[in-house]
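Removed: one protein chain of the complex. Kept in place: all other protein chains.
Chain lettering (A, B and C) follows the sequence in which the chains are written, and residue indices restart at 1 in each chain.
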Amino acid sequence: MFRKVLIANRGEIAVRLVRGLRELNIASVAVYSDADRASLAVRMADEAAHLGPAPSSESYLRIDKIIDAALRHGAEAIHPGYGFLSENAEFAEACTDAGLVFIGPPAEAIKKMGSKTAARQIAIAAGAPVVPGTESAIRSIEQARATAHSLGYPVLLKASAGGGGKGMRRVDREQDLESAIRDASSEAAHAFHNDEVYLEKLVIEPRHIEIQVLGDHHGHLIHLGERECSIQRRHQKVIEECPSPLMGIDPGLRDRMGAAAVKVARAAGYANAGTIEFLVDRDRNFYFLEMNTRLQVEHPVTELVTGLDLVSWQLKIAAGAHLTIEQSDVRWTGSAIECRIYAEDPENNFLPFPGKITRLVEPSGPGIRLDSGVYEGWTVPFDYDPLLAKLVAWAPDRNAAISRLKRAISEYKVGGIRVNLAFFTDILNDEAFARGELSTAFLDGFFVRRKPAPDPAPEMEAVAAIVATLSRQKPAAPVVNPTSKWKWEQ
Amino acid sequence: MFRKVLIANRGEIAVRLVRGLRELNIASVAVYSDADRASLAVRMADEAAHLGPAPSSESYLRIDKIIDAALRHGAEAIHPGYGFLSENAEFAEACTDAGLVFIGPPAEAIKKMGSKTAARQIAIAAGAPVVPGTESAIRSIEQARATAHSLGYPVLLKASAGGGGKGMRRVDREQDLESAIRDASSEAAHAFHNDEVYLEKLVIEPRHIEIQVLGDHHGHLIHLGERECSIQRRHQKVIEECPSPLMGIDPGLRDRMGAAAVKVARAAGYANAGTIEFLVDRDRNFYFLEMNTRLQVEHPVTELVTGLDLVSWQLKIAAGAHLTIEQSDVRWTGSAIECRIYAEDPENNFLPFPGKITRLVEPSGPGIRLDSGVYEGWTVPFDYDPLLAKLVAWAPDRNAAISRLKRAISEYKVGGIRVNLAFFTDILNDEAFARGELSTAFLDGFFVRRKPAPDPAPEMEAVAAIVATLSRQKPAAPVVNPTSKWKWEQ
Amino acid sequence: MKLDVIVNGREGELRLEGSRFEYNGMVRDYSMEASGPGIFSLLIDGRSYQATVLSPGTIQVNDRIFSVEVFDPRELRARSSAGASAGRQNIVAPMPGKVVRILISVGDTIEAGQGLIVVEAMKMQNEMKSPKAGTVVELKTTEGATVVAGEILVVIE
Partner (left out) sequence: MKLDVIVNGREGELRLEGSRFEYNGMVRDYSMEASGPGIFSLLIDGRSYQATVLSPGTIQVNDRIFSVEVFDPRELRARSSAGASAGRQNIVAPMPGKVVRILISVGDTIEAGQGLIVVEAMKMQNEMKSPKAGTVVELKTTEGATVVAGEILVVIE
């Protein structure tokens, strides 16, 4: 096993990795930009290396500086976390070239699955379902009509070179197809300098369900079940859970999706931890979407229901160990739900809200796991992702997990910045959520049906006024003495 | 289900119960003595009732005041926690008489199991093994010789009216028996005004292993497996775990002990959560010791490995629900170990060390459960038990749980009072502990073989000196700004 | 002690006398204890309220967050008689961040919905639009400046 590992990341995942390394008795090397010198990860790590200025392009994305730091500190391997360089094949190769172990899949697998079209080809070749459609561009309106007819309306026009929703059009009726192709094609030309568009069957209000896979470098590959991540804002996940409520309706779905995921990963020559994302339609047909060739933000959900430590396995597999778990050994127990705590204002279009955390009270107790990267007094930098922490509850069943999460949120207090805690309480209280009726369109409906909070009891308002008045008069000492009566001048 | 429940306790267990009630949507009423007005439980509960002055006899042991508070607040039931009135049959009856539900076993079962001799008779009648010996007093030296011979040396002389080690004598050889009886008998007469002594087989370096039982009021009773609690100081548990390392050697032991425990509990007419304590000798023979007719301090260990929520079940059962779990449904997954964090000085004979907590940094992250009853700034009162919190780690196996606990302890910082954190690190690093070689005599050997900590690196000493110097010069603000360079006058 | 307060935008009157308070005519006995750093426990009629000072003037009570301003009565009266000059509209930063582009200049005539300033934080850009037609009378920031939420950036008349 490694003796020292560098963590090429920041925030909560860097803290998660420091903890995971410490539990395996491996020394950790944190890296930091100018904005992160005082970060929790740097404080907690065994060693720390400075990378450069705050912008990622000058720090966390600098392959040369990171490799250099690893060599200087005598690290034998690098864990990339998620984001930043984690899905960068060039970085994985640079590690290998420098004699360092990249803790992740082979660079070749990252390359293959990094391109959406190549990944789709691999999935098709492996026999995994993909959203039906044409892979090549539309050549004529006649061809488009025939394809759309055979797919069945509604269909989706997508730009071949696309991304971010540009050049995308939903088409519900054949009479709209021609003008839609014209519009989409022109938008694509404008956005990507490539006017090619193709057709896909539109999956209406799909669920986003992904499968965790885990494989070693000796050809053994298994799946660890699903995570349902349908609740998203701006295409970013905010709540993830396992089991997906769908599994209650169709218990065979996990096996079918898991088998498909394993086939795709095997076809890609995959090893280490990875995730295959699927869309699932109303009839529980699932379609390969893409593969994330790294540890996922929401990995704790899988850790809690399977009892397996994904980070620990990532390290062991990278060090050459055999994955000693057979598919039939994997058990899913209870229910886990994760909330991503962001520095953002859910009442103002989820705009980021960085700044200084002037107060922090964190939840704990039965069934609660908090993976946090912040502390009271920390100034959340402007420069990075607004994810502060992940609050995860495990309980014997989904209803109990929901109750437990609400309880934990009631203990969680963050001052100085805005966070999405109250937003989670409202979702967790939502009846459609309780029934497990999820889709990527969930939040659209939620915002429409959400009732405004009732007026607070007048006593609560009075308490706020009293505390504001008395805490104004007496500057708070760093530690107050709770057993002596609180006194003030009148 | 209840709408409001009063918690007749304090400290970490009161916090645990507030959380458990909130997760079931039940309002909680905390009670407090003068010393506990500012306690975490009072702050977190929905309602709170004052009982009286700090001494337990004037507050937490006052049945009349507690019943009165419950009625005044409109609570329908009372949870007694552990300690205080939790095993007081009179209290259970007073609840019933006042029309309140006592969340625990029937008063009759408390009475039966509260007397050690009655409990032993019930155990014998139920066919559970007890430590071999004479129940009635020794009448003659000849009879004693014959009994001791048949039991086999070493034997233990115990005072019939005894307790606390008084009138107890270990006898290793027949020639010592007569004088030992004389001494023990005279000591017993002095201590208890009753010179009767009896003989028991001495269990050498026994393990303390207990079985959790759970039953409803409709006759259904199961066990939830064992907790090994062999590591004790002053007959008080400090580390508890499940599975017991013995289960690896003898996988059938859990079933045998569990079956015995269920028989005893059934014979006592037991319902709700309870614990049967056994001594286990070197040949893995187990002997009934006593029953605790309440929730145990170390219940989180069982909750983590079985995935069942004991507090939730206690409430449901008290409300009349059927226990819907069959014995065959109970599964034990992974390994959980609990450390009891006490306000005490392990370097000074474990003397209590109450006082003001001037600094508190609490661990979290993967696999860690912290059930705490304190906060930074809280003054731990002189008047009660020194238990501050329970730190519990769950991991897929025992070694990983040990590593995880050590990692969590490295994050845990308590200032202003002394706590036993470093003591736990040393135990968790001990090789006999790692091998699972446990007994109630563990700590005796541990203190002998424990090596003094090596001298710290000179850099660490320098860091201490620098921080002491600079934090002396600049009074710490309640919240420091971590992104600005720390400045000082030279 | 008698004070005027504004709680979540509503004016109120608070009177504190020993262990009794009067708030907008509601009179109650209360007990208050510090119960953690910046955390207070208040008991009123046997109910327990957890109050956390999130930042000065922002108090969380149980699950609700209140923004509270406290004045002695004279202060408030002076304040309300001042008021904002009619027709002027302040455009404030919706989030903390960096001003990456300024799309107008002082004196420009603008339409309702016209983009004024682009603020960026955490890789998200937010274009602030004018709520009404008018003229830019003040520009209080520069490109590259760091702004806090609620900071006035532009004044329209």
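Basically, a residue touches a chain if its C-beta (ideal position, glycine included) is under 8 Å from a C-beta of that chain, and two chains touch if they have at least 3 such contacts.
Note that this is a predicted model, so its numbers are computed, not measured.
Asks: Checking the contacts here: which visible chains does the omitted one touch?
Replies: Looking at the complete complex, the unshown chain comes into contact with A, B.
Asks: Pick from A:Ile26, A:Ala49, A:Ala144 or A:Val361: which residue touches the chain that isn't shown?
Replies: Of all options in A:Ile26, A:Ala49, A:Ala144 or A:Val361, contact with the hidden chain holds for A:Ala49.
Asks: Which is it among B:Asp255, B:Asp329, B:Asp444 or B:Glu461 that touches the chain not included here?
Replies: Within the whole complex, the residue contacting the unshown chain is B:Glu461.
Asks: Name every residue on chain A in touch with the hidden partner chain.
Replies: Here the touching residues of chain A are 29-30, 37-40, 42-49, 72-73, 375-378, 478.
Asks: Where does chain B touch the missing chain, residue by residue?
Replies: Within chain B, the residues touching the omitted chain are 343, 345, 348, 351-355, 358-359, 361, 376, 382-386, 410, 413-416, 418, 422, 425, 453, 456, 458-472, 476, 478-482, 485-486, 490.
Basically, only the chains that are shown with their structure count from here on.
Asks: What are the two chains with the most C-beta pairs touching?
Replies: A-C
Asks: Measuring from the mean C-alpha position of chain A to the mean C-alpha position of chain B, what distance in angstrom results?
Replies: 40
Asks: If a residue has to touch 2 or more other chains to count, which residues of chain B qualify?
Replies: 37-38, 44, 376-378, 478
Asks: At least two other chains touched by the same residue of chain C: list those residues.
Replies: 33-39, 47
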